[in-house]
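With one protein chain removed, the remaining protein chains of the complex are shown where they sit.
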């Protein structure tokens, strides 16, 4: 599932962006080092394949719903971790730009959630260990299933953590987890089954493809230790962010938890927020929802907010008018119609 | 032919055509548009959970861009309506969980949950809209080059270009394969069983890998040495600086001051 | 019951990106006729064929196949009547063995396993590739793939064969063999192609498309003698007619 800009705070989004950028730079360097220029077209075309493959859906027996390939694990198997990570990142970039899936800020989260886990955890630590270099049907199936499930569970957990940290959703952390993990268990099972099926198809039809993929990657020397260090750093980063946020915004994560467990204490929150209001006005780029919320009953504040609404609408109207004027002006000078390519214009006619 | 991706595939083609137009905005250096969009998105998402009023002025930017770049509003709105189900799915819990009345409009009390849900939808349309406008005024290839000039690794941007190029080829291939499948299936809605699905996917993958090999051959036969090179003539000049500084400044200003409230109370003051 | 097995009336079609691929196409085809559809790249031939089995839904206009008006309710029947062979056999052969592929249609039509096997054997024998039964399609030559693709459609016993560029990519011998094979079929045939010499051999009637419209429809020989028409439709005389000193004088 894709994170969306609208669910993110700049702090969380920015941190994940930085992490994704670092991972992209690291993987690009790795791919360049491997000096295997055959991979260049293969990565791009396999990334495009993920889109094409997602158009084909199969019917999940007995449910009436349909499943399709996610692609992360499959790319990791065919390309090896660093190249697969880049391919996944480019798939997500295209989705963000064209498919309204997520948005530009959320791209960082999505690259981490859907790229790191399958490429650097699920594939090397689970799939490869189980399947080894002499796969059997059973091993392929177990390996793919467990790897896909673990990868997606981690991804889903990351989505929950990022959303909760951002504080835009009122969904409490624990119930969010309870909601997301089972859904992703189902998605993971489908993903595992499909990956196993496709990989064994390839194994039967053209084993050399997988043999090549399995041997020519620097996967053997993939620094597991380094990855663990990176993961640990990320965990500390997120953990630090989490605790910082929790102390700064008690009504974010903790309050949600309290609410779910029924230990909500409104009075203390009121007090805390009054103290925090000043801080928040200074750090204006941080969410100040607690402030607005606590002041909601206050008629003075409400007055301002109605005024704000009116002002906002006015500016909006102004914007629309400006847009229309600009558009009219442009339409006067330009031909709007984009002639369609009828695919039969023989270039010689233009000589 | 009605799946979401299918539709999106044609929309990609359409965005592509829009990006080929020649307006002052299209001619602007892509880096200026990319950075402006980034400032825009960060400012929008930095607003508080219950903010509505402050977000409204931000629609100024899409309005101006649509006007300047002569983009078809209806098309962009339709794309926006394909709201990511995930946002709705997560957001819809807000009204349900957060029922404390926050705004009293006469007899009607509006809960904080509804306010935050509305705010979420506003953010969503602003951020996703900004991404669409970026693409529609710049084009994907140009954005990739801008990314590279802003420091993205070459290997990554080349991926993006190749992905985009072969997206069309491979989707057309998979559409043809599904067509062949559905014409011999006869059941309603062209359901595909798991077994058939795997074989289709497997065959498609084999062909894709073969294609990658042919592309590699084509690259090699044109002196490819592992590095993809592109000539580009961008210049980040005076216009670009104005665009970035102007809009960036405006966004920060809208974010940091309560301009709207000021304007609103002014108006209310006059009329009241 | 109409005595026309295929009837297309004022068919219009826009692709989702608004390309007007068909702009009002009408014709009728009788039982047993063999009709060629020719025209420039992008004239709309493939798009037209995809309407004949209900894969695409017209923006406007009607298609009638045999006794059925093409509607979502009748599309099942229509697809059983119309067998479609695609330009690229790789698109059509998506199962992992030739047998499975040819059996795919009959199995979906609900025949018993024995019937299915009988149909597959018969279809493979008709196109002369019984020995390839257990091969995976991606290991076949172009000509073999084309034959299997035809078998995969014959196994459903269609009344009408619709083919898109059946001779593309074949070597001269394989092409001639394909033409002989198609000649031996009694089905109603509709063939879109750039191979005008094959048209001369196979089809007594030719429909010329240009820019989403039918620009001519008549006996093949008449069409190919009309130099003006050919020039206007980005076509040329079939190659065999280009070298003929007698016809050249006539032309």
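A few remarks follow.
As written, the chains take the letters A, B and C, and residue 1 is the first residue of each chain.
The criterion applied here is as follows: contacts are C-beta pairs under 8 Å (C-beta built on N, C-alpha and C of every residue); 3 or more make two chains touch, one makes a residue touch a chain.
Keep in mind that what you see is a predicted model, and the values were worked out from it rather than measured.
Among B:165, B:191 or B:239, only B:165 touches the chain that is left out of the view. Within the full complex, the residue among C:7, C:101 or C:197 touching the omitted chain is C:197. Here the missing chain is touched by one residue of C:71, C:112 or C:242, and it is C:242. Interface residues of chain C facing the missing partner chain: 39-43, 141-143, 165, 168-176, 194, 196-197, 200-201, 221, 225, 234-236, 238-247.
Taking the whole complex into account, chain B touches the unshown chain at residues 13, 16, 20, 140-141, 144, 161-162, 164-166, 168-169, 211, 214-215, 217-225, 227-231.
Everything that follows uses one rule, which is that only the chains that are shown with their structure count from here on.
Central chain by Cα centroid: B, whose mean Cα position is closest to the mean of all protein Cα atoms. When every chain is reduced to the mean of its CA atoms, the largest separation from chain A belongs to C. Chain C has its Cα centroid 41 Å from the Cα centroid of chain B. Put simply, the C-alpha centre of chain A and that of chain B have 14 angstrom between them. Multi-chain contact residues, meaning those touching two or more other chains, occur in chain A at positions 201, 205. Contact of a single residue of chain C with at least two other chains is seen at positions 17, 96, 138.
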